[in-house]
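Taking it in order: structure first as structure tokens, then the write-up.
As you look at this complex, bear in mind that one protein chain is not there, while each of the others sits in place.
First chain written, first letter: the chains are A, B and C, and each begins at residue 1.
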């Protein structure tokens, strides 16, 4: 039995990790840390976990993670980069949930996150934790930068199409819609129930920080710089991200060729599912699960592909991906603890 | 006091008409028709209206509308075109909620609605009921084709930009998100609460019938055929449509010029509101009201405009627009019965 | 045209007041105060009100209310009792939204609110602002204590039954369910969307502060002390309170006699509506309106009455009641600005 620690365990991604690990079977929970709830039992903070997950939250100090096989670091951006190096030095492998180790180009990081990087030397060692693209490197990595929730839904759809030269790189529009849990667990008037319920809005229009992350991976696919229009929206629901993606078809590109390019690229992938022709995914069918569902059409009238992907932002978009990465890093079966279907409703 | 009839009054747009007319002050309700609820009191079918709206629903026959100054016809597509001519012949002015008289090109109608038109001669007499574009013609019209809910949010944003040659006509993507009331009031498993709640999905991808309606008006603006990518989505909320619209800026076009083009075009319009720079509307701020709110930015990184509009699909997207059209047709103040703010939450 | 001020105008009840007053026609908005948003336009803080309600929020000082015909005081409990006296001394009539002037027995106030009262002499002058019980005293009052949202739904149902000796006073159970807006507008983790959505819970079990308010009015009806079991619950919706009320029938009491007692007592009341026999209200049919709907049955198997009432907690449960009180205090028609139906959905 491996031992894992969760640092910053009382946010939504932390809860989701505890929930997934409770049924995993291959790892035991070592330390759980929380600044706000230090001293409390897991089941006291999250009554859903009562009598299932045992353990007390402690204030974070790196020494708690000594001897762990793996540490999930759920600290916020800018904080993570000051703590992760310490964890690595104590010998743990780390799956980091923040953006701090995702962007290989430090000037891009600093432009979008408005801060200089505290630990540039670790960035180049980090592997971007999308197993569908970087599985072999993840297996060997000591530090995995777990992808942002939005990038996963966008990159998986577009990567094979760019690589196959089926779409025009400058034409990409990603219109994404997320459940509210993506905003994190915090007291914030804008996230109050009455300020979200029966409401729908765009935010971070043309300025959201997941943009450079998407562009980094898509540029690799295209073999040259790709810039995308990315607009996130807030949906009055708890979980899920639906991404509606538009891109001009290159001359000669067809619906069938795009569908084939995706199927070929993701052949054998355990968590990528394709919708039947004419059908498109919805977020409820992946809720609670690690699946990413894809639908695709080519609008012949406009010559534009429309792709739709759905993930659970807390699972495939965060904690499920982290468990998948952990499985790879520890040599466990990749689907362990992640094989269940979603709860749908 | 004018007299108005509502034909097909027990759907959501019918209810909304009754609600708005109850506080209008300038028109009395004549006949109310309903096939399903014939014989019942308004307040029995809609307890919200009890003790406010009085009157019994009757089965529709055209003679009920005799002597009415105006008839709101809320019958479905294909049914409306067989009933509206009768109403017109009895001397009533008609605001028709269906799509049957919106598309001037009959071949387009027949291609999208998969039926031949029963009454082509009335189509050319009908005026597309968007007062911001066709106010003077609406004043004199005997038959107004009330716009579809999605087209209003898209056309209002794009018309001035196309007219001012600020955007590339072939680059338009309209990603729209609607509350569930837009699907109508009916027993349908797909609209069951549990099949919509905590769910988000696209539908009618590249095939939705509001597409040609949008294209008709935008083509007029552009002075040549415009084709758009239009994708509607279903949001787990009752009211509202948010449209996120993407279009490539023409060389030399700026955010400021686009903003100015919109302000100039809609100068003095009572129901068009502009968001401050950097702010974007959300549907809750127009809920229950006849306002259409617009926000705009130019993403300098991609050279693409992003516009966001919000309406209440049942008000500015249906029954409020119909009352606005009625006011124009009857010579009443255009804002009568529509001046109240939304209920926000 | 009368002039009214709203003190503490940027909570949910403040918004609702502004919304209702915007269509009232008999009062103009004088001062609007807000500590958080001082200096901002109403339409900036509440985009729903943009271009409808004009005026800037100012930091509260009593002198702002000088010359006002009426002041709505939406300050919190304990704060109100230190500000209201000042307002009264400047000559304004006051409708106070807090609990500070509702409880005539100061020891009861101090026991439930855990504080001594700063201004006991004003308490005895205050009138409990339930027009259905105290209309004539409200007309003449200088200070009206606007009722709590829960008490309105409970008292209106039970008062006539206790007065008519149809129910056993010691048997009353009030199981109430409220939309989230009742918790007020504030950043609070417990009210975060994800902490409320898809969730249902009781709170304040056997300890909620609206209990003594209900008991005060019901004791007057019964002519002796009444104690009730009152349990509020939080419903994942924005507006509305449904109260399900249980009370043992006295020997000889029937469904018909209870129904008649209610009808007699509320004969001519403009905002009390009775459901047909066998039907019970739901909150959506009163949403946005000042109506209170009542349904009733006698469960012959158990000898227990079951009554259900529905109100919009922000309208009849707060700001609508306040406008109704204002109308009475200023000699305006009681229903002015409140005659519209709810928005239902």
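A few notes on this one:
The criterion applied here is as follows: contacts are C-beta pairs under 8 Å (C-beta built on N, C-alpha and C of every residue); 3 or more make two chains touch, one makes a residue touch a chain.
Predicted model, so just to flag it, every value in this text is computed and none were measured.
Touching the missing chain, out of C:30, C:160 or C:281, is residue C:281. In the complete complex, the hidden chain is touched by one of C:38, C:79 or C:173, namely C:173.
Annotation for chain C: contacts to the undisplayed chain at residues 170, 173, 175, 177, 179, 194-195, 197-203, 205-206, 227-229, 231, 233, 235-240, 242, 244, 246, 280-284, 287, 295, 297, 299, 301-302, 304, 306, 308, 345. Hidden from this view is one chain, which touches chain A at 12, 15, 19, 22-23, 44, 46-53, 181, 198, 238-239, 273, 275-276, 279, 281-282, 284-289, 291, 293, 339-345.
Taking the whole complex into account, chain B touches the unshown chain at residues 12, 180-181, 185-189, 191-198, 236-238.
What we mean here is this: only the chains that are shown with their structure count from here on.
In summary, the pair chain A and chain C forms a contact in which both copies contribute largely the same residue numbers, shared numbers making up over half of all those used. Distance from the centre of chain C peaks at A, each centre being the average of the chain's Cα atoms. Once the centre of each chain is set as its mean CA position, chain B and chain C turn out to be 36 Å apart. With centres set at the average Cα position, the gap from chain A to chain B is 38 Å.
Chain C has its Cα centroid 46 Å from the Cα centroid of chain A.
In chain A, the residues touching two or more other chains are 194-195, 197-198, 236-238.
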